[in-house]
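I have placed the structure first, in the form of structure tokens, so that the comments after it can refer back to it.
With one protein chain removed, the remaining protein chains of the complex are shown where they sit.
And then subunit A:
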Amino acid sequence: MPQIVTASRLADGVVVFLDDGGGWTERLDRAAIFAGKADSAAGLDAGRTAEVRSLVVDVYAVDVALQAGVPVPTKLREAIRARGPTILPEFTKPGSTPAQVQEDDHVSV
């Protein structure tokens, strides 16, 4: 199953994802996608380095399924963590749902 690597940003606690450039993004749709557990090990190593540098805390890998190009976590806890509280739609995180990405695509970036 594909995986992404996530963490919490140290300074503000915001949920972040490892991106393709080895940096950290708040946008789920820009997370680096690893083909499986074996591949995400390199991402976890990068995460641990960032932990040592006090950029992020609590690094771990999350199983995802691709939906319209967005890696959506398969477990409810991780899906809510990536997307925001289900009770407050106004706090839905940008880039966290396939619908939002399609909208962005339509507007054309």
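Just so we're on the same page, contacts are C-beta pairs under 8 Å (C-beta built on N, C-alpha and C of every residue); 3 or more make two chains touch, one makes a residue touch a chain; residues count from 1.
Quick note on the criterion: contacts and distances are computed from a predicted model.
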Refer to UniProt and select, among "Ligase-associated DNA damage response endonuclease PdeM", "Nitrite/sulfite reductase", "Spermidine/putrescine ABC transporter ATP-binding protein" or "SGNH/GDSL hydrolase family protein", the name of the complex member that is left out. "Nitrite/sulfite reductase"
List every residue of subunit A that touches the chain not included in the displayed model. 8, 10-15, 51, 53-54, 57-58, 74-77, 80-81, 84-88, 91
